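Here is chain A:
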Amino acid sequence: MTLIKPTRRGVIQAGALAGAGIAMPTILTAESHAGYRNAPQGSTVTLGFNVPQSGPYADEGADELRAYELAVEHLNGGGDGGMMNTFTANGSKNALKGNGILGKKVEFVTGDTQTKSDAARASAKSMIEKDGAVMITGGSSSGVAIAVQGLCQEAGVIFMAGLTHSNDTTGKDKKANGFRHFFNGYMSAAALAPVLEKMYGKDRKAYHLTADYTWGWTQQESIAAATEAKGWETVKNVLTPLATTDFSSYVAPVLNSGADVLVLNHYGGNMVNSLTSAVQFGLRDKQVNGKNFEIVVPLYSRLMARGAGENVKGIFGSTNWHWSLQDEASKAFVKSFGTKYGFPPSQAAHTCYVQTLLYANAAETAGTFNPCGIAEALEGLQFDGMGNGATEYRADDHQCFKDVLVVKGKDNPTSEFDLLEVVEVTPREQVEYAPDHPMFAGGDLGQCNPGA
Partner candidate 1 sequence: MGILEIQNVNKSFGGLKALQNVNLNIEEGTIHAIIGPNGAGKSTLLNCFVGKLVPDTGTVTFDGHSLLGKKPHEINQIGVSRVFQTPEIFSDLSVFENVMIPCFAKRDGAFELNALSRVQGQGDIRDKAEQMLIDVNMIDKRDMIASSMSRGDKRRLEMAMCLAQDPKLLLLDEPTAGMARADTNNTIERLVPTTQSSCWPKFRTSGISPWL
Partner candidate 2 sequence: MLGLNKKDTGLFIFVICVTALAPFIMNPFPADSAMAQFNAGYPDLMQRFVIFGIFAIGFNILFGLTGYLSFGHAAFLGAGSYAAVWMFKLLSYNIVPAIILSVIVAGLFSVIIGFISLRRSGIYFSILTLAFAQMSFAMAYSVLTPLTNGETGLQVYNDDPQWLKGNGPDATHFFGLEMRSTFDLDLGAWSFSFNVGYYFCAVLMLVAFYLSMRIFRSPFGLMLRAIKTNQTRLNYTGLNSRPYTLAAFVISGMYAGLAGGLMASMDPLAGAERMQWTASGEVVLMTILGGAGTLLGPLLGAGFIKYFENIFSKINESVLHGWFGFLPDGIENGLIWVIEHFVGSGWHLTLGLLFMLIVIFLPGGLMEGATRIRDRFSGDKTKKDTEGKYAPAGE
């Protein structure tokens, strides 16, 4: 038996044989010449949307899925086109035509990551092996993103990361087939530290509660380093298991530690619970070291803000994108998302929508779905009109560099969606770092893998 690297359907085709005889492989299809895994056959191309549909990040996952469906609609020429009308690549209009990608209608399959790396890989594998997905995207946890990115590297398909904020995704765990549009812990810290200094002064003692996994660790490390550079002192860092729902035992010791700032390196349901707990303990009404006690949530999302309700008022953090931005691109995206679903998109939805368009555009410019062609088109890409201003996909680590938003829980929200206000747009230069920065070192992109 000849053994060939996997492809979706028939590397060797036997043709229709009458009866149930043993088929001798006879005809080679064109696909084997395509030279990459899951080359789309016929008139369609399949994308795999792998998002958490259950578990602590299910809200984010649901919103990501909405964004993907919207992106597919736009790519296939439906709807009002959203950011396809504003998106410019390398200074000129994008290559998307509204007739699918490379003339093939876009279809998609979905999977549930359950926010577990095993389950996420299993569902990504089945999308690649069974459904012939040529690109996998999604995820709302860095652990999952890193696991799926590794899988896509091995399988030879492109991975367009969804919401993942750990430094490692494009740091020590970076992969040639993986790309991240979302910002990261380092960038949050670099954007946030000056604002915190301005608001709370140089002489502060910070107590960190940190989700115990790659994202929490790297964000905590980043925030601690950036605030210490401004003169703050890090009193203590306590790691909390991801599955924690009651944080009172973690919050109780904070006041006696002498700290006057609490940094919550938590996301999703974790953040909602820990913040609520901290507020219930009355931390925000206390005076410590002669100063008001403050709480900081470095990574914010609107979905979290809604979960935490009143408690987020006046609390600072950072976000990748916010629907209230007034540039043309953001307005166009919010409009088409709002028309379809009746409410504004979250930052998770935004990054997923953008990633899908970026992938499609890269395929159009490369003229192929071959992961190596796509990677080449994305590496070093300068684009704009996607809601974050001028952005670059850095070739060295496949990380997007763009401005970062520092936000604050709104004091007087006008609706259940209007919970955050943008306090500052930190320019890209201020959050940029060298590819071999110690917080990102140790990894290796490796070679792009076309899987065949």
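Per the selection procedure, all candidates are chains of the complex that A comes from, given by their letters.
Quick note on the criterion: a residue touches a chain if its C-beta (ideal position, glycine included) is under 8 Å from a C-beta of that chain, and two chains touch if they have at least 3 such contacts; residues count from 1.
Please read these numbers as outputs of a predicted model, since none were measured by experiment.
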Looking at this complex, which candidate touches chain A: 1 or 2? 2
Taking the touch rule as given, give the residues of chain A at its contact with candidate 2 in the complex, in rising order. 1-17, 23, 25, 53-54, 109-112, 116-119, 121-123, 125-126, 129-130, 142-143, 146-147, 150-151, 154-155, 168, 172-173, 212-214, 239, 241-242, 442-444, 446
